[in-house]
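For reference, the structure I am asking about is given below.
Here the complex is missing one protein chain, while the rest keep their positions.
Our next item is chain A:
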């Protein structure tokens, strides 16, 4: 008779825990050994064991993509811009636009991804992790989403990273600046294409030191969550080590602050030479405007390591002139990059406005996903992930890029811009001159430096 680990017979079932465990292990080992053989020999490719929404989500004429961006609150402007980028990308892919074929030879010749049209749904995250997780869970469960995407807040991005890992659904964050997104909160199922705290810091620090001098006193104005914290850490470290700068104060404000007066008074009394403002979206607009009102920008230089450039439209060229900033995409990059020019034109034809960073990022993420799926030859998530992890070169709007397999971070350039004088602007949207497009590879930390451990494929 079967006995449990203490040696006593199990009275209820006659089955012991140990035998169950043993049996289970044998079964698992057997399946693991058998399955590749079985798959290769007996079944077609799409008969793999279900993973996430595969195969259910890819059996129809179309595949579903769930988009969740902030459409209200502090980051609403960036969220709307992302949606425009996504919708343009879907349109291009569904119709087989030739611009895509310049990005990758796998794209643009046929309609759809693996012959399937892309359908999508849009939800408002309010830049809140809980709301975003709920919305994306709905897209995964009800719409059988094969890919989910969108973010402006890193707090949302890291939360969806975990959801993606749990639901085995590929997630493409859009704007997320925290080191944690591909650092300690990285995910096997998530790929980040934008630049981030560490590369922003290492790109802008030499420019600031060269233009403003060594051994300066710096004050930080920081939004109080993972994005703000990591950008502040990386920027402070880079400025201290490369230029001997000294941080005199770090003012943490909650996301969505409307009155920055208290923080600004602390900075005004700190004796700093330079203010590094890490706030993003509307927080950046309000804090810069109010810093101007408080006369802080008359006595201190402003620098923005992570800038959504259309902030300039709301703040005004008068205030932004001379300000150095790091950003992902600015439309005048079209003078240097053919693809940026094509993208701007397509975007302006469709929306009658210029694309910002969110739109460019959204377009790039969707195009790279379609490319990875085409190369994998299937929507089977582990195969798509492995296609990404091959790190093949892809022609982005701003030059060649590739994904790093160890932490799923895109190796990509960082653009440093400087605010133009109002008199130097050629059109009413010509707020910045491009100082430099910095090669991304040397700016990055070692893949494991921020504690990234990718999970399992299945």
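Just so it is clear, a contact is a pair of C-beta atoms (placed from the backbone, for glycine too) under 8 Å apart; a residue touches a chain by one contact, two chains touch by 3 or more; residues count from 1.
Definition applied: contacts and distances are computed from a predicted model.
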Listed names "Type-4 uracil-DNA glycosylase", "ABC transmembrane type-1 domain-containing protein", "Branched-chain amino acid ABC transporter permease" or "GvpL/GvpF family gas vesicle protein", matching UniProt entry of the absent chain: "Branched-chain amino acid ABC transporter permease"
From A:60, A:105 or A:254, residue that would touch the chain that is not displayed: A:254
Selected from A:242, A:270 or A:429 as touching the chain missing from the view: A:270
Residue of A:71, A:144, A:168 or A:420 touching the missing chain in the full complex: A:71
Residue among A:314, A:392, A:406 or A:430 that touches the chain left out of view: A:314
For chain A, the residues touching the chain missing from this view: 71-74, 76-77, 80, 224, 249, 251-254, 256, 258-259, 261-263, 265-266, 268-270, 282, 285-286, 289-290, 293-295, 313-314
